[in-house]
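The next block holds one structure in the form of structure tokens; read it before the comments.
Note that one protein chain is taken out, while the other chains of the complex remain in position.
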Amino acid sequence: MIRPVKNWTTTTKVDIEMVLYGILGVDEKSQTVTSHIWVTKYWTNEFLTWNQSDFCGIDEVSVPKEKLWIPEIIIQQDASDDGSIHEDPWVIMRPDGSMFTFLRQRLTFTCRFDLYKFPFDSQVCNITFISMNTVRSLVLGSAINGSVLMVTSTQFMITQGEWGLKDIELVSGNITNGWRYHSTLSYTVTLDRKPFLYVINFIIPLVYLLFLDLASFSISVDSGEKFGFKVTVLLSISVLLLILKDILPSTEVDLPVIANLCVAVFTLVWLSVLESMLVSFLLNLDPCCDKESKKIYMKKDINVHKEAEEENGQVKPEQSFFPLGKLGDVELLKLILEEVKAARQEAGCQKKPRCYRRVATIIDNLFFVGYLLTFVAFVMHICFGWMNL
Amino acid sequence: MIRPVKNWTTTTKVDIEMVLYGILGVDEKSQTVTSHIWVTKYWTNEFLTWNQSDFCGIDEVSVPKEKLWIPEIIIQQDASDDGSIHEDPWVIMRPDGSMFTFLRQRLTFTCRFDLYKFPFDSQVCNITFISMNTVRSLVLGSAINGSVLMVTSTQFMITQGEWGLKDIELVSGNITNGWRYHSTLSYTVTLDRKPFLYVINFIIPLVYLLFLDLASFSISVDSGEKFGFKVTVLLSISVLLLILKDILPSTEVDLPVIANLCVAVFTLVWLSVLESMLVSFLLNLDPCCDKESKKIYMKKDINVHKEAEEENGQVKPEQSFFPLGKLGDVELLKLILEEVKAARQEAGCQKKPRCYRRVATIIDNLFFVGYLLTFVAFVMHICFGWMNL
Amino acid sequence: MIRPVKNWTTTTKVDIEMVLYGILGVDEKSQTVTSHIWVTKYWTNEFLTWNQSDFCGIDEVSVPKEKLWIPEIIIQQDASDDGSIHEDPWVIMRPDGSMFTFLRQRLTFTCRFDLYKFPFDSQVCNITFISMNTVRSLVLGSAINGSVLMVTSTQFMITQGEWGLKDIELVSGNITNGWRYHSTLSYTVTLDRKPFLYVINFIIPLVYLLFLDLASFSISVDSGEKFGFKVTVLLSISVLLLILKDILPSTEVDLPVIANLCVAVFTLVWLSVLESMLVSFLLNLDPCCDKESKKIYMKKDINVHKEAEEENGQVKPEQSFFPLGKLGDVELLKLILEEVKAARQEAGCQKKPRCYRRVATIIDNLFFVGYLLTFVAFVMHICFGWMNL
Amino acid sequence: MIRPVKNWTTTTKVDIEMVLYGILGVDEKSQTVTSHIWVTKYWTNEFLTWNQSDFCGIDEVSVPKEKLWIPEIIIQQDASDDGSIHEDPWVIMRPDGSMFTFLRQRLTFTCRFDLYKFPFDSQVCNITFISMNTVRSLVLGSAINGSVLMVTSTQFMITQGEWGLKDIELVSGNITNGWRYHSTLSYTVTLDRKPFLYVINFIIPLVYLLFLDLASFSISVDSGEKFGFKVTVLLSISVLLLILKDILPSTEVDLPVIANLCVAVFTLVWLSVLESMLVSFLLNLDPCCDKESKKIYMKKDINVHKEAEEENGQVKPEQSFFPLGKLGDVELLKLILEEVKAARQEAGCQKKPRCYRRVATIIDNLFFVGYLLTFVAFVMHICFGWMNL
Partner (left out) sequence: MIRPVKNWTTTTKVDIEMVLYGILGVDEKSQTVTSHIWVTKYWTNEFLTWNQSDFCGIDEVSVPKEKLWIPEIIIQQDASDDGSIHEDPWVIMRPDGSMFTFLRQRLTFTCRFDLYKFPFDSQVCNITFISMNTVRSLVLGSAINGSVLMVTSTQFMITQGEWGLKDIELVSGNITNGWRYHSTLSYTVTLDRKPFLYVINFIIPLVYLLFLDLASFSISVDSGEKFGFKVTVLLSISVLLLILKDILPSTEVDLPVIANLCVAVFTLVWLSVLESMLVSFLLNLDPCCDKESKKIYMKKDINVHKEAEEENGQVKPEQSFFPLGKLGDVELLKLILEEVKAARQEAGCQKKPRCYRRVATIIDNLFFVGYLLTFVAFVMHICFGWMNL
């Protein structure tokens, strides 16, 4: 079909009007956006004009598309299926030769995502209409100006899903594949993610768990719940990782803040488990030094008994209790005293002496301070990452 | 194809009859509804009439669609694939020029969802038929009136899935893109969600877990199970978050009630874990103040021994037990008494004194009351949110 | 294309033969069944007959479909894509004018599911062929009779998936949209679910967990494992809820038995956790009443010391041990006796007195009996629900 | 289009060559295999021959498909979409009338799976080409013989996914729908599953957990970790059930071995939890029998005091300590002895007597032996199931 111009050097101007009906979905993994658009193309056919009064005032005629030249315009980022396009089979003509046709499309287009601030990110995507003709013969323009564009889009947008339309802008330009220039019309669509589900589902639980771990420093090791508590916190974070896997694509060289958050929280909790193990280990060392003191005691104990044996001469070994009968009150009391003392000392041994405990306490406190500082610095870093950049 | 009217200013009336055969699915994330509809279009072709008696009484003729003018009517919200439409290739004509054709479609249409009351929500969706002709030449109407509509839809509806048909209404109107007016026919479909799976799978477990946490105030800190219990409750809520992620889209600026519920429950349980840690920490402070008293005791202990040494002069240090032999009954009994007392005091130390425990108990009770009040207020808020609004 | 009858009032009989090749999937959420069918349509073209002997004995000719009238028959429940139909482009003609054509289709059809007995359910689905012509001009029949139907279907069915073919029946009838009657042929397909995965994956674990909870009544509260055990059982049920979410649609007003099972198990386990907390709380009350008795003892203790002070006059307060030196054997022994007694009493205090324990035990036993009865009644109800209805 | 034979009784031979390019996926739930195949059809057109030398030596001409008769051949198991077939639009003719055409297809075909040995299973699937003509007019053959077939398929197979090609065989035959016979060519494809992911992800963890449970018999009930340990093992198995749900379809009347494995492991672990509860319960019964002995003691205690009262006459009840002052050394020592004895007896009561413990130990050991035997028998059964059958 020949381009409908009387002189072939005349450039045909095609005006495009795109209305964004809805954002159906955004796939971060494949970096595509699925939307629902209506596109109207306006142009002029220099041969098809009529005098309205000659034809009973008819001011509009529909003609099947295949009878006429239709500007071939594609979308550069389009990765849709064929079946997603519903083209109106008619072209509508006006007496002055202006014609228009329109199509509806469930458009899936590729878009370079920047997920650094996920889930508080905005994405800027281009929908670039490219004429298949060269720029000399066909120039694209916009049927409506930019200020009206945003208003109509907001008005027509049906869906209110995860993504809100923040801004939509128009840029005309050219594109070249080296030796041929094509006219382009770019709609720059800025989408705003509504982050609440991610906040509720991932960030809040993660931060809460970090707080819990911070608070778990107050649990004493002796309570027998510290490790269990901390490892359950770690398990909860593992469960949250199952959520992260589904929402975050493995995309960035430049790590998203939320990935930092996740790794940092996991690492902090992990370090605090390790530290509490170290502390517990040090506290358990004390009974050893205690054992040494006990050994001394035991030696003495033996000595005492030896002494007793020496003193009483005929005293049989501890195992045979008969000779006790020959002891006096005083010796018996002495033995009782020793027994009671020994019992108390053994019981008291439970309360570990302070040799390693002090070291453990110092480590614990130092670590806690470090943890707290890291925590504060980290939270500030995260907030800074999400707020300012 | 020319619109089949003898005078081009005559407006063609097209009657539409839509039967909703089933609701196949609702995707909250992409804000689309997939349904199965049958649409019949009725109109009159002024040129194609015949006298039934002239043609052996033939009262119905099928003609291939491509031979005749067919009104071009689209659905505004349609985001289906091409392959989902099954158009009858025939138009059925009657002697009086009335014709009809019908199509079946697995229609996926966009709909603005309001998930505030999820999962007890009803959604109001529009299926708007728009004529591609202007309103001057083509006007849409309904083949059946509204009261019949609901009856037939209920009768034909095959599926009984998550969504029930609550109401279906008809509105005729116009739509404009600025300078052209199109006739529209809107079916306003009200869908009722059947919430039971969400109630069973998410709300009941969540509320049960909240109750468990409330009840866990009765566990004494000394049982060594309190933290483990509470953190396992928290872990269970994390598991439920995995469910929430799948059922709720990240859509609303205005938070759905269920999201409030989820965050509130998580926060309440989290706070109660923190509070129980604080209480436990305070209770653990007591042994410290105890240690101070013990220090006094130990000093005394030393004094006693010093005294003993002073009294007995030649008494060797505690470590050497030999001199005991020279003590009388009374002194021995005194020493035994001291030992027994010391032992008892040490054991008694286990029973922490009341200094911080009182503070802890007060905090615990205050928090419990606050928790309970919040809980009641919150449940009322949730129920109010779901019931009334 | 005109219906190939010599007299237009002759009714054409179209025989249909459907072979079910496989059940590819059943989607309870969207209430659709995906199957693989082969359909053959037989009818007679009164104009296309030939004398076999005149044409070298040719007894079969293939003609492209578009050259001939083909009965337009659709499936009422069909919600497939266009691409899923593979129509044979040829019609095969026989000398007597009988013709047939066939098509293969991956048919997705809607079906009203009854999930009450899930996963032990059978579903009865209709595949209704409807002629697009009125019943006066076209009547549908079956090419094979019902008894053969089941045999061939069982023979041809390739897949042996989750659903087995239990029965397939044929019903002829009419359908009307008010003023036009269409002939129909319904295949009523009864599908039998093979429930084993659901039993293994969901029901057995659930019932096992309920048993565990029942058995956990035998754990004594003092073991310090009861709450942890029970809450872990609850957590396991939460994990199973993740499975339920995937297998059960949110469909029924009339709750499926399995949903009852799930809610009941969750509730029973939850109640038993609450009950064990109550019991534990009551047991913990006892030390309080014990404390009161201790207070009395302490008062006495003070009295004793006062007495001792009174008796000895110059006796210094307990803290100063010096005056002991002046006590006689008897007094010292008395003091030792008191100390030993006090120590024993304190230790004995650990063994809580019986005041609340009895209440707790009664509650525990009553609850256990109630729980057991509920459990038995419930199991019977479930089994009854699955077996008989 | 007429079959290109000079005498209509001549049978056309169509040779088929199928190359399997890849196995893209196997869906056990819907019992379909998705593959990527190239099919070339060779046949002879008796009318289209030319003398190569008359036409400048042209030895190959491409003709659009729609101009010539193409054998209509379908795949019986084909459940693909239309869009998955890429037919070459040209037929290539040779001077001797031999022609060929080829098509690429992403073929989804149904296959009866036998999952008994999952995941160590091989599946035997048929891809049956059926001519739409009767066997009298068209016979299918293979363009290459069977021995070459396997070689070329292995050579061309691009993908190396979960399924390896083990064998591919050719069978020619006939199929009938009762009164018409069609020629068929069956490719019998044997696929070998590579099970490693299932082994790593499911079987190894499951068996490891079973071992852990077996080993947990060595944990003493007194450690206070036994139930927690076992129920956590059970919870881990529940988590693994989440994996099973995704990999195994609910298909077999004849249970897959892996389902047996899963149920058996769950049941064994569950039984061992119940058993350990029974043992723990029996051990807790002992204190009761102890209480009885204590009652005797307490009675004696009372007697002693009564005796004491009788002996001393004026002795006040235990609560008033004053009269002690009047006791002699001996009586005091006796009382102290009693107190110490009572204390020891009470403490010793902690070490439960052997009455029920013996029963418990016997049950424990018997169960352990039974468990071990079951375990060994079961492992042998599983291995036997996977290896031999």
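Think of it as A, B, C and D in the order they're written, each chain with its own count starting at 1.
Everything below uses one rule, namely that a contact is a pair of C-beta atoms (placed from the backbone, for glycine too) under 8 Å apart; a residue touches a chain by one contact, two chains touch by 3 or more.
Keep in mind that what you see is a predicted model, and the values were worked out from it rather than measured.
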Option from D:Leu235, D:Leu268 or D:Leu285 whose C-beta touches the chain left out: D:Leu235
Touch residues of chain D, complete complex, unshown partner: 21-22, 24-25, 34, 36, 40, 56, 58, 60, 62, 64, 81-86, 88-90, 104, 106, 119, 158-162, 193-198, 200-201, 204-205, 208-209, 211-212, 215-216, 218-220, 223-225, 228-229, 232-233, 235-236, 239-240, 242-243, 246-247, 300, 303-304, 307, 311, 329-331, 333-334, 336-338, 340-341, 343-344, 347-348, 351
For chain A, residues in touch with the removed chain: 1, 8-9, 29-32, 72, 74, 77-83, 110-113, 132-134, 177, 224-228, 231-232, 234-235, 238-239, 241-242, 244-245, 248-253, 255, 259, 262-263, 266-267, 270, 273-274, 277-278, 280-281, 284, 319, 321-322, 324-325, 327-329, 332-333, 335-336, 339-340, 342-343, 346-347
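Here is the rule we go by: only the chains that are shown with their structure count from here on.
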Angle, in degrees to the nearest 5, of the Cα rotation that carries chain C onto chain D: 70
Reference chain B; chain at largest CA-centroid distance: D
Chain B and chain D: spacing of chain centres that average the CA atoms, whole Å: 32
Rounded Å distance, chain A centre to chain B centre (Cα mean): 20
Residues of chain D touching at least two other chains: none
